[in-house]
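Just one protein chain is left out here, and the rest sit where they should.
And now, chain A:
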Amino acid sequence: MVPHISAETIRRWVPLFVLLGLVLFFTALNPHFFSVRNFARIAISATPALMVAVGVTFVILMGSIDLSMEGTIAVAAVMFALILNRLGGSVVGVGGLAIPGALVVGAALGAINGLIHVKLKIPSFMASLSLGFVGVGLSLLITGGDRILIDDPVFRSLLTVRFGGFPLMTYVALFCLVVAWFIQANTTIGRNFYAIGGGEELARGSGLNVGRLRIIAFVIAGVFYALGAILAVARLGIAETETGRNFMFVSITSVVVGGTALAGGSGGVWNTLIGVLIVNVIGNGMVVIGLPDYFQDGMLGLLVISAVYLSMDRRAFSFVK
């Protein structure tokens, strides 16, 4: 007898099948695709985006949205580079303070974002989008439009030193992902994010301080954006306002493609990992098989639509807004 597989189970595993399907597809067209060296390349391009996408996952789980990442990344990257260069230019020794420094910057911007959203009762979409613009402007003011170069070989070893074929930054990102998973699955705060996303009125009625939890989610998101900023700087050795560019599109797309519902309450950081890999495998694979880039954007667009469609049981909705 064929065991019964529910639609829900299929829905949960679809993103992973899509990822495997893409890998098979690209490998069939160009066997070079399936090699450790290429997977390392995909990993390098995916790690900063993974951190950012994991950050925004927490916010999306609550049914809110955060679009401030480009500004937050720009400010965190630039502040990281400034502190590092001011304190001797090496992460070994005092210069290492640049890392907590950048994380504090990310947390602070996240806190402001959350406070504006909760205290002024401005929809998260608008509050975070506006704050993102403020961040871009701020980083421009700090740098005057210049690029800051990071030449510290110890810091750049995140990219240049490899274990098992993958650069150090991959392992750093995986470690942070596990921390995020721990927050999501094993802390009260993490469980409460799901509660808010599943039904805010119910969560409020059960005595949860929803406002406080929302602010915490934005702070956690800000810290992960800062991690993404540090890894993005490690990847290119350049910190500038442009460092944040394109992360909004990539991270939101990844979260959605990974199967986390925009309405909140379902999904999580492992979905996000799959989503980030899907987006980066497409980016890499399109070049590897030699398709022009407009196909790439078009294919991503189609994937987002199908992912959003599959992420929830649409029959439950009578209308969408």
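To be clear about the criterion, a contact is a pair of C-beta atoms (placed from the backbone, for glycine too) under 8 Å apart; a residue touches a chain by one contact, two chains touch by 3 or more; residues count from 1.
Note that contacts and distances are computed from a predicted model.
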{"item": "Chain not displayed: protein name in its UniProt record (\"Fe-S cluster assembly ATPase SufC\", \"Formate hydrogenlyase\", \"Sugar ABC transporter substrate-binding protein\" or \"Sarcosine oxidase subunit gamma\")", "value": "\"Sugar ABC transporter substrate-binding protein\""}
{"item": "Absent-chain contact - pick from A:Phe33, A:Phe58 or A:Phe218", "value": "A:Phe33"}
{"item": "From A:Ala98, A:Ile116, A:Leu159 or A:Val255, residue that would touch the chain that is not displayed", "value": "A:Leu159"}
{"item": "Among A:Gly164, A:Gly205 or A:Gly290, the residue in touch with the chain that has been omitted", "value": "A:Gly290"}
{"item": "Interface with the unshown chain - residue positions in chain A", "value": "30, 32-33, 35, 37-38, 41-42, 44-45, 82, 140-142, 144-147, 149, 159-160, 167, 232, 235-238, 240-242, 245-246, 280, 283-290, 292-293"}
